[in-house]
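Quick one: structure below, then a few questions.
Below, a portion of the complex is reproduced, with chain positions unchanged.
Labels run A, B, C and D following the written order; every chain starts at residue 1.
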Amino acid sequence: MKTVESILRALKNGEMGISEAKNAVESLPLLKLAHTRLDLGRRERTGVGEVVFGAGKTPRQINEIVSALRSKGQDVLVTRISDKAAAAVRERFPEAEISQAARTATITSKRRRLCGRVAIVTAGTSDMPVAEEARITAEFLGDKTESFYDCGVAGIHRLSAVIDKIKKARVVIVIAGMEGALASVVAGLVKSPVIAVPTSVGYGANFGGLAALLSMINSCANGVSIVNIDNGFGAAYNAHLINSVK
Amino acid sequence: MKTVESILRALKNGEMGISEAKNAVESLPLLKLAHTRLDLGRRERTGVGEVVFGAGKTPRQINEIVSALRSKGQDVLVTRISDKAAAAVRERFPEAEISQAARTATITSKRRRLCGRVAIVTAGTSDMPVAEEARITAEFLGDKTESFYDCGVAGIHRLSAVIDKIKKARVVIVIAGMEGALASVVAGLVKSPVIAVPTSVGYGANFGGLAALLSMINSCANGVSIVNIDNGFGAAYNAHLINSVK
Amino acid sequence: MKTVESILRALKNGEMGISEAKNAVESLPLLKLAHTRLDLGRRERTGVGEVVFGAGKTPRQINEIVSALRSKGQDVLVTRISDKAAAAVRERFPEAEISQAARTATITSKRRRLCGRVAIVTAGTSDMPVAEEARITAEFLGDKTESFYDCGVAGIHRLSAVIDKIKKARVVIVIAGMEGALASVVAGLVKSPVIAVPTSVGYGANFGGLAALLSMINSCANGVSIVNIDNGFGAAYNAHLINSVK
Amino acid sequence: MKTVESILRALKNGEMGISEAKNAVESLPLLKLAHTRLDLGRRERTGVGEVVFGAGKTPRQINEIVSALRSKGQDVLVTRISDKAAAAVRERFPEAEISQAARTATITSKRRRLCGRVAIVTAGTSDMPVAEEARITAEFLGDKTESFYDCGVAGIHRLSAVIDKIKKARVVIVIAGMEGALASVVAGLVKSPVIAVPTSVGYGANFGGLAALLSMINSCANGVSIVNIDNGFGAAYNAHLINSVK
């Protein structure tokens, strides 16, 4: 396929007229090379590999994608991986680290030095899978994390015991199901941006996490922004971007 | 149609046998006199008058109901009263106390000695009308109240400053809009039953109080039960019943 | 970690200055010791143990928590326990009482004398699991209960047959699915506070209990407050708090 | 425009061939004459005129429709009529009966003898406009009605006082807002079909009548069918059809 450069060169060399070159330029896939290049550039610059969303992909599809990425020397993180697909990945890539709780598979070639500091705070034990997805993603992207589990507001002393450490983080991820009140309380106590993750933990009028989502998005505390229900990956990704702000 | 009295008289007179009378009694319209009597009994016993729900009633209808109740010597509380109806009530009953904020009109003959103790805690300034409806209702029903306004979790120190006083109440009413997190935090700190009132304070994905309602009903803290959005009256009524448990 | 006491002692002993001690106190986990003590105090005072929410916890996690609590001599109630986890608990603690219907496991060292009186009223046979969760919880917390099952308003004579007994309770728990009308009818007949539990019993436009929840929260009867769909535990906990109001 | 009869006559008279007649018949507005005739037949037979849905129509449009119907000697009922349109109708047709509460205008030439018997039962005073729409519609269609207002389940003795009379009706219309429990209770006590009308009376989590609608459609009592929120007209129309079943 032609590139901007080859077209310009052809024009320069007289192999194309201006009109022909103009047409050629305009019919280029619009952002294609630029973006691919950006992507490659990002990888070279940051050492961060691709993240594969495993839900709805077959074990075979996942293994093909992972193989393709590995063949280009990239680190790979697969999220929402099924048990079956995880087994398939591990069979092919014995070095893969599988987290059953977080439903992730990670293959990395070398340990990165982690920077920044992301606090991951959860309300209850059942929010842990989402928190683990966030932690593994953040570390894959190169961010240092510290986890503070089971700090729900029903016993606010649990939060009090760790709030000073949480305050030291550059970004705070708050993960909570049920009524999701933890996000408001934490945001009222820290000065860092808070990324809130509603979880589907709960029952009845929880409606699969809708209660926590609405709660968090209506937070009376300033400094809270939210991602999708159970989206630990997304929270970590946002935290990484914030950590990377220069 | 037969009446209890006519049946009994027939039995007395031998016009009916016991079995026949029993059948006749049991097929009577069910609860009629009994209940009216109970109602009167309650008033005599507790000194509590009737509460009139003013929404959707015309000034004239309200004045007629109030007059009827007053003519039987009863104290009256009208809730959700419109400005127009309030003016009409005051014109006819100059002794009526009108609260514009709470949208109530109260007419009482004598001060009652208030007992029990109900704490009314609100998250923000805008929740005050609901809190006032609760306070006025509780006092009308005979309960002592103490109000703690503007204790939202975004600045949890505001709550901390008063939590010890709140702990002393027999019942706690928590009134909050937006994400309603205050209910969970308070319930985690006190040993009294907490009645949570979601309010319609907020905007956007608040959906008229739905966010706070779902939040409160999914509270991770034990000891929270809820009433309808903006239902300050209902919260106070429940608090009164709890206060009256013997 | 430092405690309030150790700090004060250090100040007293001259090992700290006032300013240093003040800083130390203020940086303590805020409610920590206080709350733990309160918790312990509650147990000593009331003999009530911890309640473990079993949903989303593995059999192993549950067994660990139960063991930890038992090792401190506490009584334990696990709610929403899966069949698997129940079997695991029973294997380790043969004295555990398992209720399959209520999905609970209870381990108590000695029979408590139950006080107060909580009426548990259900609309239909299918609401029984929720009612059993409420009954077992209430008794675990130390409340006397009396159950009135299958009193749905479609045949109001079933309610009439027991209403006088219900009236004698200090608190009434009404459990109903479908349209949840029973809560309004009962609340119109009794003078105790009514805690309504919508259940997910029903189909079609019931939307998993939403219909009953909306119905109950819009009750035209005074004195009704509600808890989450199927939350028998929560209703009993509230009832216990009300029973404990002094 | 041609009619089935004129075509057949033309065929009979030889003015059309079979093929031409077949085409003509098939190109007739399909149900047109039949339906018009049915309509006329119904009017002649039952003396019932047309009902005009006034919402979203201008005073002028309404007056034109009314004039057209009156010019054919028909009785007319306009529902959901605005104050302005009602004034316009009355100016033109001074004999029109306007009900402000029910938002109806009725013009009838002669009193009909009403038959059947429709009981109209409401939960509260605020449901009266819907009930009046139902009553006026039913009487316009030729049904005898009896109204039982303010029978809400919060004070079930109010219902008990009139239940025997309600039982005598051929059809029962139950009109209730808030939680709409009245429909279930009435249906559990009568043997006639119950048409339930949820009303938008209420606030907060009532969501404009949705709570009552869901409640009624999930009724645990047999024999309840429902119409749209505030649709007093529809309930009366259904009642009329049931009354007319032969």
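In this section, contacts are C-beta pairs under 8 Å (C-beta built on N, C-alpha and C of every residue); 3 or more make two chains touch, one makes a residue touch a chain.
Quantities reported herein were computed from a predicted structural model and do not represent experimental measurements.
Student: With 4 chains in place and all of them the same protein, how many does the whole complex in this file have?
Tutor: 8
By our rule, only the chains that are shown with their structure count from here on.
Student: Touching subunit C and subunit D alike: which chains?
Tutor: Intersection of subunit C and subunit D contact lists gives B.
Student: In terms of CA centroid distance, which chain is the most far removed from subunit C?
Tutor: Result for the farthest chain: D.
Student: Roughly how far apart in rotation are subunit B and subunit D when fitted on CA atoms, stated in degrees to the nearest 5?
Tutor: Fitting subunit B to subunit D on C-alpha atoms yields 90 degrees.
Student: I'd like the Å distance between the centres of subunit A and subunit B, where a centre is the mean of that chain's Cα atoms.
Tutor: 49
Student: Would you kindly tell me how far, in whole Å, the mean C-alpha position of subunit D lies from that of subunit A?
Tutor: That gives a centre separation of 58 Å.
Student: So how far apart, in whole Å, are subunit A and subunit C when each is placed at the average of its C-alpha atoms?
Tutor: 38
Student: Of all residues in subunit C, which are in touch with two or more distinct other chains?
Tutor: In subunit C, residues 30-31, 210, 213, 217-218, 222, 228 touch at least two other chains, as defined above.
Student: Looking at which chains touch which, would you call it a line, ring, star, complete or other?
Tutor: The chain contacts form none of line, ring, star or complete graph.
Student: For a test of understanding, state which residues of subunit C touch subunit B in their complex under the given definition.
Tutor: 30-31, 42, 51, 160, 170-171, 191-193, 195, 213, 217-218, 222-228, 234-235, 237-238, 241-246
Student: Considering only the defined contacts, which subunit C positions touch subunit A in the complex?
Tutor: The contact residues of subunit C facing subunit A are 27, 29-32, 34-36, 55-57, 61, 198, 200, 208-210, 213, 228-231.
Student: Any idea which subunit D residues touch subunit C in the complex?
Tutor: 123-124, 152-156, 178-181, 184-185, 187-189, 202, 204-207, 210-212, 214-222
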